[in-house]
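All protein chains of the complex are present and in place, except for one that has been dropped.
What follows is chain A.
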Amino acid sequence: MPGTVRLGGRARRLRRSRPGPVTLLSGGILALMAAAALFGTWVAPYDPAAQDLALGATMPSWAHWAGTDELGRDVLSRCLAGARSALLWPLVVALGTCAMSTSLGLLAGYRRGWIDAVMMRVVDLLIAMPGLLMLIVLVGVLGGGIGWAVLAMAVLFTPGDIRVVRSLTMAQRELAYAEAARTLGLSRTRIMFRHLLPNIAPTVVAGALLSFVAALVALSGLSFLGIGLPAGTPDWGLMIEENRGLLDLNPWAAVVPAALVTIAATAATLLGDQLFERLSDA
């Protein structure tokens, strides 16, 4: 074509090269954390629940690399074991949000008409609500179980993603390949999931990782407020809350889990960015 925009050096490099250092680093960190979530309880040097009241809170030593908390429990072991609940529940939220927003967004964007109108008004309503406050109230009223927290979070995260998926779907359905599929008389489901979905997948994947990050941070926050997981469970958010009084005796007991939450969130965000660029370029 005359006046074709040539790909800049950056886009071209991304496609051709192997994964860059940022992708490798953030992917590696998340892989390590996932390994901790799966095998953490076996690798941990101590039983994460084993108490040593005589020892109490201590600073890091050769025996306890990250020290111990008030009850003499090994902080490192608890962090390793805590990876499971810290990562599992956000993963559930992310997958649930992704599944709901993708199917509803595709439906609204492809079908339009009254389905779209009704869905968008509900979405508007949900988006207008103050999210975190609703979450706290809801989970508090419903009895504070982690199940409710996860469900409420998924319901709160879905509307924003529906909008994104819907607008992308609306753009894709006007393209010639989608019209050709309609002309062939393919079923709606087939057009939505076989034709349109793969073309908006980069955004869906990036969105899922962002939901994961938001859920990770929000769940840690809920744990910190004492909502969600029962006290005593090894979990990063809960550890921050339980150990924040120990800042003078062993600050690491709160700093290490807090750092883990931050690092996991950052790594997932960066990975989402990189994945988006790679997928949309492929």
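By definition in this document, a residue touches a chain if its C-beta (ideal position, glycine included) is under 8 Å from a C-beta of that chain, and two chains touch if they have at least 3 such contacts; residues count from 1.
Following the convention adopted for this analysis, contacts and distances are computed from a predicted model.
S.K.: One chain isn't displayed here; going by UniProt, is it "Peptide/nickel transport system ATP-binding protein", "Lipid-transfer protein", "Alpha-L-glutamate ligase-like protein" or "Acyl carrier protein"?
M.R.: The record for the missing subunit names the protein "Peptide/nickel transport system ATP-binding protein".
S.K.: Could you tell which one of A:L32, A:A63, A:A99 or A:L175 touches the chain left off the display?
M.R.: A:L175
S.K.: Residue-wise, where is chain A in contact with the chain that is not depicted?
M.R.: 1-6, 8-9, 12, 175-186, 194-195, 198-199, 201
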